[in-house]
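Left out: one protein chain. Kept in place: all the others.
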Amino acid sequence: MASRSSIAELGNKLQSLPKPALYLILFLVASLPLIKPIPLPNSPDPASIDFYAHLMELPEGSKILICSDWTNSTRGESMGEMDALLRVLMRRKIKFAVYSIGDGQAPRVARETIARISREEGGGQPLYKPYEDYVVIGFFPNGEGQTAAVNTNVRAAFAGKTDISPTGQREVVQSPVFEGINSLADFKYLINVTASSTNTVILERIKKTNLMFAVSGVMVPENTVYYASGQLKGLLGGIKGVYDMETLMEYGVNNPGPHMVTSAAYGQIPGFPGKANTGKGTAYYPALHVCLSVLILAVITGNVGMFLSRKGR
Amino acid sequence: MGDQYRDTGWFGVLFTTFIVFSILYNIARARRGKSLFIRRIAGLNAIDEAVGRATEMGKPVVMVPGLSDTTVNAKSMQAINIFAYVARVAARFATPILVCCYNSGIYAVSQEIIRDVYQEEGLADRYDVDSVRFISDRQFAFAAGVSGLILRERAAAAFFMGEFYAESLILAESANTVGAIQVASSTEITQTPFFIAACDYVLIGDEFYAASAYLTRQPVLVGSLIGQDWGKLTIALTVLLGVIGGTYAIHTQTDTSWDDKNELVIGLPHRAKPADGLLQRLLIPKPEADVKVERPQYSPDEIPKPDKGGGS
Amino acid sequence: MLPIFADLDPHTIWNAPSGSIELVIKCMVALLLGAAFVGICFAIPSQLRRFIIFTATFVSGGFYILFYYFPAPIARQPLDQPRNVLEGFSFWLTDAQPIIATISNTIGSFLIGLGIYSLMRVHLRKLMKKQKDWGYSLVLFVSMLLMVTFGYWDYFDRFGKDGAAMAAGPAGGAWHFQQYANDILFDGFFQQMEAGMFSMVAFYILSAAYRAFRARSIEATILLATALVVMLSVMGAVVYQWDEGIKALAHNDPGSFLNNFKLDVIAAWLKDAVQTPSIRGIDFGVGIGLLAMGLRLWLNLDKTGGAV
Partner (left out) sequence: MDYQLFKLTCGVVAILGLYTVLYRENKFYRFWEHVFLGLAAGYSMVFLWSETLKGGWWDKMVGTTAEHANGSGASMAYPFYAALLPIGLMGYTVFNKKYNWMSRVPIGIILGLYSGQQISAWQNRYVPNIVSSMKPVIPTTLEFTKPLTKGLSKEATAAINANLYPSQAITNIIFLVTLLSVLSYFLFSFDVKSKIIHRMSLNGRWLLMIGFGAIFGSTVMMRFTLLIDRMYFIWIEWFKQGILHR
């Protein structure tokens, strides 16, 4: 039987693992599951189902406004959300305008993402033509004022901004996307894909149209509050939200089958089986499990160490 | 023109105005010299201790007034107000300070306020312009720059106050690595648990806004703090009244329309929803059908620019 | 109401056709007026300084306060003219709002150079005096200059004659050296470094959680336990297994009370019943604090704002 002091020593050791060792373990376990991803079972959140269902309920040819406020620093989550959103929009022939208030890089990242998804959806050829089917309006450094202006008069707020069209640089409000748009209410939704606090800026100032947010994992608790109070019609949160969207695109809602997604709030909503629905969600979700397990294990180790060293004393 | 408050309802505006009024009223009351009470806030007593330790060690005190998305805003102003106090203590002990700014607006304001603090203390010669620094206005370049500075200068005390996002933990763990005492506070609630995990003292929620009143005891700030308390009490009372009203509504009132997502049932009487309570309806009026107003029209050559039809 | 803010295209005193002499003259006048204001500020006696700052803040804040309290026009159509003076004023406020946004955007942008100037000052000094670590300052300068050069070069190319043919990404073609260089700097280095720095938070979370999450006190134990439940609830596979177990216990009866102990149900309940109200409670306080700070700034009540 180990002596009291050696138990205490073990306890102290368990309590003071060197930082670099912890880091190395995490580095390794985050990498390994990527080599061969395993599809995991999933039951989508009601908030994600709302998000998907509202997009699917839009009549073809509707228009929506996207406020894209993410850059490559949150690529892991936001790009997955944006990809899934764009896929649904393009498959449903919904035109969209994109602007940013969060970050100067955001328009460029959005532009590249749209071009990529457009090529993938069109089988190599762009499915959506810039300026005709979508416009990238650009960045506005004063988010608060700009958002208030968008709510008051969306055309005036975007007037003067230009985008590159097939015939050179032209004003965005002249684009077909803005045809028939006289008020913000003519955009069926304003969807904010964001990884920064622009969500509250929009929430506080937009009243004329419905809001849906696609936020990063850290913002989920905060935005769940607004979803619960009905200020948001739908909400995608973090990689779970991405995986939910990918699941929904594959199986739809309430479609009988082995992977049926059930929701009491909606009738049958089709999915897009057979199309390229999987993306970052499917690839990252298994690795997330391993990382979280490591974290839980580390916390348990620390607590066991504390317990042992107290006992040994 | 009362009907023009259609979107928000007159009661919501009145309610908001009452809160504004109670803040301003208490500021006025405090300025008239009424002495008022503030409870103890634990994290703030640590400031003197932290600066004292930095003085002993001869290492700098690092202050970060947070990110503010565009230019300077009220949150960063509040952070700088707190730092003005820290800088004052540091100036008296001749402890070096380092204020790391995220954007030019914050930089300009901090530069001015910190300089003033040194001047007021009569120590203008101790002030080094480069102790207030702009680092970067890109979030993670900022995080890399500040944590590099903390590690290289081996800061003895670190204050992170204001609007912090993901970089909170990068900064806090860097400071932890060099053994600095950390006092932190984020207006972003989602970052508070990380500061709790990594820092020595954390101000939670609006303790951040109470800090400058607590530290300086300026009548204006103390009065404002009391006004804020009135506001919180008003909210609590309103919620309680609404709970009673909503409960009453679901027990006694009936409604004939029921829009429960797709389950639209019209014509059958049902229990009312909690949102049908009186207070609820006053604060958020039921949306009405679109109204049309007849107005004289501009002739086409006077059309305001933004409304030309789209398309080519 | 004067159509100062109406943004009408008909020619008024406030605008001019693009490229005309009139425009140049009006621009000069505007510049002179602005410069005159700055000149006056230089000459002004120090007693009036506080007043000028107060006025600037008060008037600009007052616009939004007025905008909030003055009834907004209802059901306004694009071609509508106001029916009376009051309505005219509310139209004017609505029209002015985008212009005000432009003004604050622009002034904010002009300040950006200030930060860059500070950065240059610190590092130029190091470089000139060959202080410790001056080599790194050189690295900073070089990378900044490269970014500026290729950034603008690429930008002007894109808005030039052949810009339309230029693809957004390298795969599309029609790229020259400057486009590739800009792409490497921005996409190859800068963006990846941002993501890299951000991802380091994961390492720090692990070490902070390991160090701090000990069941030392009641508070710490509560924090630890809730965090564990929520973490488990985002692990889809764990949730799935747990829920299958519960289903088996409940004999697959969907009406059974046991179904309330599914992991995602517990987590959702925790969010609804405790997390949401506690965030809301903090948020109400923070909101009022921010409102009060806003009011004090608007009315210039704080004393620390510089000894003017």
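Letters A, B and C mark the chains as written, and numbering starts fresh at 1 in each.
Keep in mind that, in the parts below, a residue touches a chain if its C-beta (ideal position, glycine included) is under 8 Å from a C-beta of that chain, and two chains touch if they have at least 3 such contacts.
The model shown is predicted, which means the values in this text are computed figures rather than measured ones.
Participant: For the chain that's been dropped from view, list the shown partners it touches.
Facilitator: A, B, C
Participant: From the list B:I27, B:I47, B:A172 or B:I189, pick the residue that touches the absent chain.
Facilitator: The one listed residue touching the chain not shown is B:I189.
Participant: Just the residue numbers, please: which parts of chain A touch the chain that's not shown?
Facilitator: Chain A touches the missing chain through residues 19-20, 23, 26-27, 30-31, 34-35, 73-77, 104-105, 107, 138-141, 144-145, 148, 159-162, 165, 167-171, 174, 200, 203-205, 207, 216-218, 220-221, 225-226, 228-231, 237-240, 264, 280, 283-284, 287-288, 291-292, 295.
Participant: May I ask you to list the residues on chain B that touch the chain which is not drawn?
Facilitator: 8, 12-13, 15-16, 19-20, 36-39, 41, 71-74, 77, 104-105, 108-109, 111-112, 115, 129, 135-138, 140-142, 144-145, 147-148, 151-152, 166, 189-190, 192-194, 196-197, 204-207, 210, 213-214, 225-226, 228-229, 232-233, 235-236, 238-240, 242-243, 245-247, 249-251, 258, 260, 263, 265, 268, 270-271, 273-275, 277, 279-280, 283-284, 305, 308, 312
The definition used in the following text is that only the chains that are shown with their structure count from here on.
Participant: Look at the interfaces A-C and A-B and say which one is made up of more C-beta pairs in contact.
Facilitator: Greater number of contacting C-beta pairs: A-C.
Participant: Return the distance between the CA-based centres of chain A and chain C, expressed in whole Å.
Facilitator: Roughly 18 Å separates the two chain centres.
Participant: If you average the CA atoms of chain A and of chain B, how many Å lie between those two points?
Facilitator: 26
Participant: Chain B: which residues touch two or more other chains?
Facilitator: In chain B, 7, 70-71, 139-140, 166, 189, 304-307 touch at least two other chains.
Participant: In chain A, what residues contact two or more other chains?
Facilitator: Counting only residues that touch two or more other chains, chain A contributes 19, 73, 141-142, 153, 156, 159, 182, 221-222.
Participant: Which residues of chain C touch chain A once you look at their complex with the stated criterion?
Facilitator: On the chain C side, the touching residues are 7, 78, 94-95, 97-98, 100-101, 104-105, 108-109, 158-159, 163-164, 167-169, 172, 187, 191-192, 194-195, 197-199, 202-203, 205-207, 209-211, 213-216, 224, 228, 231-232, 234-240, 264, 271-272, 275-276, 279-280, 283.
Participant: Which stretch or stretches of chain B touch chain A in the complex?
Facilitator: Interface residues on the chain B side: 7, 69-71, 139-140, 163, 165-166, 177, 188-190, 261-262, 304-312.
Participant: Which residues of chain A touch chain B once you look at their complex with the stated criterion?
Facilitator: It is residues 19, 73, 102, 141-144, 153, 155-156, 159, 173-182, 196-198, 201, 207, 218-219, 221-222, 265-267 of chain A that touch chain B.
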